[in-house]
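Have a look at the structure that comes next, please.
Here the complex is missing one protein chain, while the rest keep their positions.
So that you can tell them apart, the chains are marked A and B in the order they are listed, and the count of residues begins at 1 in each.
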Amino acid sequence: MKPSCSRRRLLGLLAGGAGWLASLPFARTAKAAVKNVFASAKTPDGYNPTKHHWLMCIDVDRCIGCGLCAEACKAENAVPQSSNYFRTWIERYIIKKPAPGVAALRGDVIVDSPNGGRNGFPPTLVPKAEILKAFFVPKLCNLCEHSPCAQACPVGATFDTPDGVVLVDPTYCIGCGFCIQACPYGCRFMNPDTHTAEKCTLCYHRITRGLQPACVEVCPTKARIFGDLKNPTEKDPLQEFIRHNKVFTLKPHLGTEPRVLYANIDKEVR
Amino acid sequence: MEADLNVLQWSAEVQAALPHVEGYAYPNETHVLWSVLIVIYPYITGLVAGAFIMASLVRVFNVRALAPVYRLALLTALAFLICAPLPLLLHIGHPERCLQVMMTPHLSSPMAMFGFVYAWYMMAVLLLELWLDYRHDFVVWGRTEPGLKGAFYRMLTLGANDISPKALDLDERMSVAVTIIGIPSAFLLHGYVGFIFGSIKANPWWGNVLMPVIFIFSAIVSGIALCVFIYTELSWFRRKDTCDACLDAMGKFLFFALLVDFSVEALDWLHRLYSADESIHVLKQLAAGKLFYTMLIGQLCLGTLIPLGLLGATQLFGAQIPNFVRRRIYYFSALLIMAGVLLMRWNVVIGGQLFSKSLRGFTTFKLELAGQEGWLVGLGLLVLPFLILTLLVRLFLPNEKDQPANTPTIAQLPQLAREGNGADDPAHERPSVAL
Partner (left out) sequence: MNRFGLPPQILRLVLLTALIVGTYAVARTLLTPATFGQYGHYRGAALEETASRKPLFAGAKACDECHSDVSEKATKGHKLISCESCHSASSAHVRNPDITTVKLTDNSCLRCHSSDPARPARHKQVTTIEHYPGDHCIECHLPHQPNKSP
């Protein structure tokens, strides 16, 4: 057989294979589109994730450190009971007066979060006379515009949903822990029972049913402000919050652009 | 009073809750997530990359003195590469889902590239280079070895039995091409591991542009040290003399690689200390406290400065030091360097998780003995590549007892092949290669 002819045949085979490979993504997109038409996502009450955009903001001045939010979160989401795992927790910042004779405005900063604050806070061991000021800061997933966790997930098991939540797919997570390392805010943990990453879902099962997240539901002082940016209500709490407060984000220098805004926060908060 | 009791209960509970945390750490950070297995993973891939780069010195840069360890270095790289994914598989929560990394890779994640980088390096670089290099021998051994072993070698030829000088010349040229592709691939393999850590901006100890560079150079250093170690050990097992020229050459490369590695890491620290961003206080405390023994004593003094001094002495006083002393210096330095690089991986991986991302405190890491993330598993993973290497050496590096003194080395082969080509001698047999 002449080599030139067979070479052409081989090239043809290779080109065919390459064409088939190249057409795969399109075939898959088409398949997904067809599937979308016939089996649209069934969430509670025909919830459509593209019609909402949820957000929570925090007014630090209102937080009284009762810890009901952290406790409710653990119950609502069956978070492991151990004090190593929290989807939301509360930190207590105590800023001491400067030591006598030191020309400074403020002294040491003492931060604690006993058991994530879920049982409330014990009286601080710092004597009252040494305290310059103190406040509580609730922490949760910062819902970053550029989520480093979703960026880091190797398989697409954690992602930004169309309705503004960052979720973990527990049936798809391989449990590598890269997202946990990538989160600058310590908001993720490895669930010791399921061996998958876990985090605040903004109580996705509640907000899709028209309920508020558990932490927002139980907060006695409305320090957590929650709403839907795509469907603002009359006197929308989020719109009021942004109008009346000077707001900050945590660790802005990292460029994650958290969407969770904090009002009345101190520079010591990290 | 009830409330007073409440206070008492509190103090006990607070103290009992987190005894291993100093200062403040976010609650989710108090448990060290990436443990000894993730220390071993970059160590092993580093050894692979380093051993391959050592082998490429022979092939691409024509360093003839290193020819005796060419095949050994490649087999070492293969043995360690086979083990490289094991620590990851043992570590992840759902190893049964590992294929998802290949099926739906998330292109923005450096970790998603693991499957591809690994497969590329294994198939397109290391196995290909070994196959091209060994094809002639497989054909010969397939004819001479009896029974199953012969069948095994025949299978490895993949049916390509042409060992005419022309075919061997093609092998040779392809092999050089593969090695040239292999060098950036080895850099990619290990630079990528460094990037996994370097890309995490959340962690100031890791998130650093120099991280991939540091990983690559420490990999080269550890790979060469591993080759020195294995070559010395293998010669001892086979009751053969080591080739002094070869050891001297390895010692030279080891010294310069270590010097570069040391400079890059020193630059990293210098830059951290000088630019002194908000994390510097916690990092200084980390280095002087939790990492004092593993970093300052282990990695810096034992793993870097002492070998630098010893190897530096051999460079300065080369011929004045008796051969047997030099051999021992190389061997001893290699051991120290390998331990030092392992400690460097420890300091990066464990050290990076010991301080809180709130930069306000530290947690403690305790290595368990048994268990999936324990001492024993880690040790097993470090020993396993050596067992695989033993098997590979038995299969592919036969002990040639009565070797002629003037056996041509691999670096001379291209010439020989070309000469043979010109002579057009069908009976031309490729000379066997010294260990």
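Here are a few things to note about the model shown:
Note that a contact is a pair of C-beta atoms (placed from the backbone, for glycine too) under 8 Å apart; a residue touches a chain by one contact, two chains touch by 3 or more.
Because the structure is a prediction, the values reported are computed rather than measured.
Shown chains touched by the undisplayed chain in the intact complex: A, B.
Considering A:54, A:85, A:135 or A:226, the position touching the chain not shown turns out to be A:135 (whole complex).
Shown as candidates are B:71, B:91 or B:106; the residue that touches the absent chain is B:106. Of the candidate positions B:170, B:264 or B:321, contact with the hidden chain is made by B:170. Annotation: of B:162, B:244, B:268 or B:400, B:162 touches the absent chain (contact as defined above).
Only one residue from A:82, A:161 or A:194 touches the chain missing from this view: A:161. The residue from A:51, A:209 or A:230 that touches the chain not shown here is A:209. For chain B, the residues in touch with the chain missing from this view are 1-4, 6, 99-100, 102-104, 106, 123, 128, 132, 135, 158-162, 167, 170-171, 174. Those residues of chain A that touch the chain absent from the view are 1, 3-4, 6-7, 9-10, 14, 17, 20-21, 24, 27-29, 32, 35-36, 41-44, 47, 49, 61-62, 64-68, 72, 75-77, 92-94, 120-121, 123-124, 126, 128, 131, 133-136, 156-162, 167, 169, 171-172, 201, 203-206, 208-209, 211-212, 214, 217-222.
The working rule: only the chains that are shown with their structure count from here on.
Between chain A and chain B the centroid-to-centroid distance comes to 37 Å (mean Cα coordinates, whole Å). Chain B contributes residues 7, 10-11, 13-14, 17-18, 23-31, 33-34, 88, 91-95, 97-98, 100-101, 104-106, 108-112, 114, 196, 199-203, 206, 353, 356-360 to its touches with chain A in the complex.
Put simply, chain A touches chain B in their complex at residues 83-86, 89, 91, 109-116, 119, 122-123, 139, 148, 151-157, 172-178, 180-190, 194-196, 254-255, 270.
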